[in-house]
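Only one protein chain is missing from this complex, and each of the others stays in its spot.
Up next is chain A:
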């Protein structure tokens, strides 16, 4: 899904779904998306953060067990991830194998 959207559309969707700030976010990008990285950086985010340290992970097929507590995935979780509970429109809460809460943002909505 993240490959199909423009950089601006991904940023708009994350902001609209979560009402969270982009500036200051430690962001892991799972695909080589320089246009998205440059826009995030110009908005004050920190793209290029390691997956385990990221507040926000953008990509598809993300392994929930590799994320820190409270991390937000904009895209999709790996197949087999435990189903989530609705938190708000377009956001679901999941528990990974370590018992930590993580959140998934549906960019398709």
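The definition used in the following text is that contacts are C-beta pairs under 8 Å (C-beta built on N, C-alpha and C of every residue); 3 or more make two chains touch, one makes a residue touch a chain; residues count from 1.
Everything that follows uses one rule, which is that contacts and distances are computed from a predicted model.
S.K.: Considering the UniProt annotation of the chain absent from this complex, which name among "Adenosylhomocysteinase", "Recombination protein RecR", "Protein FixA" or "Nitrite reductase large subunit" applies?
M.R.: Looking only at the record, the undisplayed chain corresponds to "Adenosylhomocysteinase".
S.K.: Considering the entire assembly, which residues of chain A contact the chain that has been omitted?
M.R.: Where chain A meets the chain not shown: residues 6-8, 11-12, 15-16, 18-24, 39, 42-44, 70, 86-88, 91.
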